[in-house]
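All protein chains but one are shown at their positions in the complex.
Our next item is chain A:
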Amino acid sequence: MKQILVLWPSFLVAGIAEMVFFTVVDPQQLFLFGKPVDFSPIATYSIGFFGFWLVCAASSLLTVFFQRPGEDINRAGRAGN
């Protein structure tokens, strides 16, 4: 369930971000470490999508992490002692 909560919303948002970003920006006009991107456009789109997905998933992961109620952490701490 947690994996779904991390991966799925980030997938949806990454899809939207990909669409908006590459509608506005031509992959051929991007620069990578100061050099023009020389991947094929499909590769750029794909890498872009997974990049967005990764970033969004990181955010979802933090959300899931912080959602843990305080009691849980207290209990885990006591159990560890």
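Some points to look at:
Throughout what follows, a contact is a pair of C-beta atoms (placed from the backbone, for glycine too) under 8 Å apart; a residue touches a chain by one contact, two chains touch by 3 or more; residues count from 1.
The working rule: contacts and distances are computed from a predicted model.
For the chain that does not appear here, its UniProt entry gives the protein name "Cytochrome c oxidase accessory protein CcoG", which is one of "Cytochrome c oxidase accessory protein CcoG", "Sugar ABC transporterpermease", "ABC transporter permease" or "Heme exporter protein C". Mapped onto chain A, the footprint of the missing chain covers residues 1, 4, 8, 12, 23-24, 26, 40-43, 45-46.
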